[in-house]
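Just one protein chain is left out here, and the rest sit where they should.
Chains: A and B, in written order; residue numbering restarts at 1 for each.
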Amino acid sequence: MSGILVVVEQRAGRIARISWEAVAAAQHLGTQLSLPVSAVIVGAQTEALTAEIAAKALAEVVRVEHPLLAQYTSDGFSLSLHQLIQSETPTYVVLPHTYQVRDYAPALAARLGQVLISDVVAIADGPVFTRQLLQGRLNGNYRPTGSGPGFVSVQAGAFRAEAAPNAAPAAPQITTRATITTFTPTLDSAQIRTKPSEPYRGSSQTVDLGSAQRIVSVGRGIKGAENIPLVQELATALGAELAASRPICGNGWLPMERQVGSSGQTVSPKLYLAVGISGAIQHLVGMKGSQCIVAINKDPDAPIFEVADYGIVGDLFEVVPALIEAIKAATQ
Amino acid sequence: MILLLPTLAEPQHFSLLEKLLFAGLAVASAYSFWRRFGLVLGKILQSKKDPSFHFFPIGKRVWDFVWEVLFQAKVIRERPLPGLAHAFVFWAFCAFALVTLNHCAVVLGLGFLSPEGQIGRLYFYFAAVFALACAVSILCLFVRRFLIRPKWLGENLSYQSGVIALLIFVLMATYLASFFVADASPSARTLWWIHTLALLTFLPLIPHTKHLHLVLSPATVFLSRGSFSQIPPLSGDEDFGLVAGTDLTRLVSLQAYSCVECGRCTEHCPAANTGKLLNPKEIVLGLRGYLNDLGPASAEPLLGKYNAQEAVFQCTTCGACEFQCPVGIEHLPILVGLRRGAVNTGSWADGQGTKLFLNLERGSNALGLSPAERDKFIEKAGLPLFDGTQEYCLWLGCMGGYDPKGREIVAAFARVMNYLGTSYGVLRKEKCTGDPVRRLGNDLLFQQLAEANLEALAQNKVKKIVSICPHCVRTIQEDWKEYGTPPEIEHHSEFLARYADKLPHQTSPGPSHLEKIVFHDPCYLGRYRNVYDQPRTVVALAGELIEAPRNHERSFCCGAGGGLAFLGEETGERVSHNRAAELVATGAQTIAAACPFCNTMFRDALAATGEAAPELMDIAQLAARGLPQSGAS
Partner (left out) sequence: MKIVVAIKQVRERDAQVRIDAAGKWIEEGDLQFALNESDAYALEEALQLKEKSAAADGEVIVVSAGPERVGTTIREALAKGADRAIHIDCDDLGQRDALGVAHLLAAAIKPESPDLVLTGLQSEDLGLGQTGVILAELLGLPHATLILHVEKTETGLTVKRELEEGWFQSIDLPTPAVLTIQSGGNKLRYATLMGIKRAKTKEVRRVTAAELGVDTPPVVVLEQVTLPQKQKSTQILDGTAKEAAAALVEKLKFEVRVL
């Protein structure tokens, strides 16, 4: 067949959002090239999930099933998918750009003499695949020129999962539910060279701001030690670690190990919420690597606003309680 | 008049037994002196030659020798009362050189100064005046050391010093007493013998105690490197700084043996004053201990048993120690040398320090920020780019280019230059001058930064630089010389003071209405550059200048120098807090700084003192404050 194969990834018996986004990307590509889209799920027991996938507007759902695929290994996945691709001969293979895909897809593509176009953020006519270069400072448009199947992995959030149409009557071009087939690869345990253990959580007994994903950081604007519980409450509501600038720790309002900055820790969380921090250089160098910086400060000229993505100019004693309430409402 | 005064009594005839006894004792004393002194001298001479040492210009050496050794100027200036007492002892020793020689010659019948003769008599009176002053001084010094006990002399009482003081007192007292006895009397003979015994006991004690400085320090002062904090260039492929005994140079060894343990360095050291491990005196004594135990041929590391690496990296390089030292010890080349030894071989593994080095290996500034941030600031502040036509290149430095406070200082200074109609421009690209890595002893990185900057300045045909940062100024002007010829550079305080007449002067009906402004001398402007008056001139334009207790050469560090601004949290009290408290206590409404590092350190420190903290401003901001608003552009 010629068509598009999209690999759906399961994690702990669930299909993550990014896989649905990959399905949406594959459907987008399918529409563009007028090719049918089929999904693949790899594992040892994928039955329950298959039904969920089949509800999408897909031609076929292929279950690649083998006891040796119960746990992910690069060898197991690339061997199985290699066999499937050789039998199905798709035009494109679309994958979600996950840690797992990054681990096996380049080898899989290379085995077929192809190169994975990874971390794609847009697909234009041609098709031309856009990916980010120079850490987001440049976009590059890639075109496959080989004769074999094209491999593409898509970035999280680049395609809308909600856009993946269901096989409902509302979608006129699809009239039937996807057919479900099972593909059993030939696998031998000797072919699987790596032995992974069960995943485990990183230890979190000590304060480790360096690996925290969310940080609420407090500065001089908090005025006194008696107001620390207010920001602690905000941190709890966000599921964030509490950190502080140098004067706060210097005054003993929070322990030294929570200090962010040149004489404390360097952090790079997804969200850095700076409350009452004006943004002295010692502080900025410790948190400039954060993906999203939000600043709450009453001084509109505070240097922190220069590095912030979002800013609220106002009295933190009004803004923070309102924010706690809004977050609680949004996450319940 | 002279005839009315008593004359010095000298025993006239000595028996053979006495002569033999004297000769035996004298030989024993001299032998004992040499046994130790020869060993010390050997260790010094066996040390590596100083590759960059040269005698010229000799004029300065002679002047330093006359001023610091003969006039005892530094000793007196920095501790007036004990200094003067010490000077009297020293001068008495000088005056006694002839007296002592004659004293010993007499026993062999070779006396050349006769108490009867006009010259001899005069000279003995001359010496007597000093003997009296010396005896009184040594008593006072004894009382100070053993009863008052200033803390920087150390916890343990030095009994050696007590014995030495006693001997000196005996020497002076017996000399003076000889004026009041008859020539041929047994008393005269007894006094002569007591004096002789004291003398012969004193001599071997010199090399065995810190009184070795009597012999060595004149040489140490004369041979010193000649300029403040002069870090000698490394020589050859195997020189990485002070790693082991084999790296100790003759100057370092001479200085280690010259230390008189007076503790002036410790008294003024910001680290020692805030509960840190570093004590500059102990660093020098650590080297001495190493030389005594292992010698200059040892491959044993210098850091470890004798000196702690931790202590060496607590130095802010403020230079108070080197500035204070009365015997010519150059602490900074030693401390930086030990750091070089640790960093150039990779044995210093500090997390924050490594981060600083990696930031500068890969990027352009010590803060690890994107150069695009600097571009943004230049655009926002409307700073013109240097194109070769302007008079000045305005050097921003890492703080001026990236630190929000530093940027305010640059913007204020630019306003003043605009007002004065001075033409200036900033470089499109600038790298850190290498100050922090120079002081931390990373020669590889320093060389890379210095060379890259020198090349950029040459390409841009820069002739004159002005900078708001004393660290940049010092490093460009002095430290870069190792790698090329830097353009002329001055600190903005020097620039502003020169134009003080053309800047608005804040006046008020009475002095009580003027804002009280205390000026903090930055180490790298004061001690390093000898610039004290210019920033004060600028401060005086804006208000009433007042002084902190520790000012000018005795200014106390803010804690940022020596690369420490980029290292982790300090142990003990923060240096910046100590200094900020002192500045606040002056009651000034405003603290004036002239260095962006001092500024940023005090900003944090003042935040900790609470709401009523004085305002903190750079002198450029004070100068800009008085400008008419229309002058802003």
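FYI, a contact is a pair of C-beta atoms (placed from the backbone, for glycine too) under 8 Å apart; a residue touches a chain by one contact, two chains touch by 3 or more.
In this text the structure is predicted, and so the values were computed from the model without any measurement.
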| item | value |
| --- | --- |
| Residue of B:116, B:293 or B:375 in touch with the missing chain, whole complex considered | B:375 |
| Touch residues of subunit A, complete complex, unshown partner | 74-75, 98-99, 102-104, 106-107, 109-111, 113-119, 128, 131-146, 148, 157, 193-202, 211, 213-214, 238, 270-271, 291-292, 294, 305-306, 308-315, 318-319, 321-323, 325-327, 329-331 |
| Missing-chain contacts mapped onto subunit B | 234, 237, 240, 343-346, 349, 351, 354, 357-358, 361-363, 369-372, 375, 442-445 |
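What we mean here is this: only the chains that are shown with their structure count from here on.
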| item | value |
| --- | --- |
| Where subunit A and subunit B are represented by their mean Cα positions, the distance between them in whole Å | 58 |
| Subunit A-touching residues of subunit B, taken from the complex the two chains share | 352, 355, 367-369, 399, 402-406, 565-569, 574, 600, 603-604, 607-608 |
| Subunit B-facing residues of subunit A, complex | 220, 246-247, 250-251, 256, 259, 262-264, 266, 278-282, 284-285, 288, 303, 306 |
